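One structure, pasted below without further comment.
Note that one protein chain is taken out, while the other chains of the complex remain in position.
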Amino acid sequence: MAYSHFISEVLVRPDDIDMNNHVHNSKYLDLVLAARYEQMTRDYKMSMDDFIQRGLGWVVSACFIQFKRALVLGDTAVVKTGIMEYGTHSAKVGFEIFRKETNKLSADGYFEYTLINLKTGRAEKLPDDIIQKYSI
Amino acid sequence: MAYSHFISEVLVRPDDIDMNNHVHNSKYLDLVLAARYEQMTRDYKMSMDDFIQRGLGWVVSACFIQFKRALVLGDTAVVKTGIMEYGTHSAKVGFEIFRKETNKLSADGYFEYTLINLKTGRAEKLPDDIIQKYSI
Amino acid sequence: MAYSHFISEVLVRPDDIDMNNHVHNSKYLDLVLAARYEQMTRDYKMSMDDFIQRGLGWVVSACFIQFKRALVLGDTAVVKTGIMEYGTHSAKVGFEIFRKETNKLSADGYFEYTLINLKTGRAEKLPDDIIQKYSI
Partner (left out) sequence: MAYSHFISEVLVRPDDIDMNNHVHNSKYLDLVLAARYEQMTRDYKMSMDDFIQRGLGWVVSACFIQFKRALVLGDTAVVKTGIMEYGTHSAKVGFEIFRKETNKLSADGYFEYTLINLKTGRAEKLPDDIIQKYSI
């Protein structure tokens, strides 16, 4: 990650567990999303709501995830995220999920987000002040 | 159910299954919701979108469900719903969920919905034409 | 609630939010479940795993919930649960969900759980030592 990364703890819930007795694959993306929302507000000081106030939104354009070690019931996920790079209209956010109890890597990957204008639905050039706020 | 009931089939998906290898408890409510949405459009000819167009929405004020026989992976839920009664601002919708393969009852219960004005967020008296449309 | 009640905090996650911009109805049951799991381990000192070790499991036989005030993104749910009464093979667990920020009631209701023998799948008489452990 080219920029600072931040850390959030997200508790695994019973409804995250699937028939294989570990966190369901797609739920790992939700754990990252929960962490990212917290970090936007707490660490970048510009929350998703602040974007919406400005008529802007972030949509996921792509996502990659590798699964290393399954999280199970009772685990707490330690989710580290940080910006890897900017495109003209996009930002690539890397993530690593650790199992708190062992500090071992559970999954890693990235999300590609595109900034959109909420009125038009079209991609929007990243405003300088936002790049600045997010380039800590 | 005092009025007509309608039937929808909803396929159980792998992400509905929990660590006990059957459909997760709270997901039964989602199966009913999916059926109800289909029936509003297909059977009552007034979809949720039509309500929203009129500035109205339905919110759940209460829900009761009894679990009889678990649904498992590969099952299709046959969901029967119908209006049980109207209040001034509300409607009580009964439901029964059957396992298609055996035609045996899996769960039953009801939802109480309150009609709200989307602008004010306040409860709205049920308009006569809506009662008529839904009293088939 | 006839017996002690316990409290857990559960953070609302972005994937809990539905198209109405509040926590999806069925997810409230998952918030209660998450709280209950924590309390079984932390407060009753007999976790779901401990039951499974003894060849026992709890299945939900019924559930009732009333919705008072919606939880939204960013909220923390304060979930209070406690045993209301015992049946021969069952326990009734009451719950109240509060929005932490305002301390106002968001939802309340109860779950009826039946104790089952995991080998036979049949209802099992509540053992005395379990009643004792859970009657604090």
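Side notes on the structure shown:
Letters A, B and C mark the chains in the order given here, with residues in each chain numbered from 1 onward.
The criterion applied here is as follows: a residue touches a chain if its C-beta (ideal position, glycine included) is under 8 Å from a C-beta of that chain, and two chains touch if they have at least 3 such contacts.
As the structure is a computational prediction, the values presented were derived from the model and not from experiment.
When the omitted chain is restored, the residue from C:Ser8, C:Ser26, C:Gln39 or C:Ser61 that touches it is C:Ser26. One of A:Ser4, A:Ser26, A:Thr88 or A:Ser135 touches the chain omitted from the figure, and that residue is A:Ser26. Of the listed residues C:Pro14, C:Gly57 or C:Gly87, the one in contact with the hidden chain in the full complex is C:Pro14.
Contact between chain A and the absent chain runs through residues 20, 25-27, 29-30, 33, 57, 59-67, 70. Against the chain not displayed here, chain B makes contact via residues 10-11, 13-15, 27, 30, 33-34, 37, 41, 73-74.
Listed for chain C, the residues touching the missing chain in the whole complex are 14-15, 17-19, 21, 24, 26, 73.
Just so it is clear, only the chains that are shown with their structure count from here on.
Because chain A and chain C carry the same sequence, their contact can be compared by residue number, and over half of the numbers here are used by both. Comparing chain C-alpha centroids with the centroid of the full set of protein C-alpha atoms picks out C as the closest.
Superposing the C-alpha atoms of chain A onto chain B requires a rotation of 180 degrees, rounded to the nearest 5. Centre-to-centre separation between chain B and chain C, using Cα means, comes to 23 Å. For the pair chain A and chain B, the distance between mean C-alpha positions equals 34 Å. In chain B, the positions touching at least two other chains are 26.
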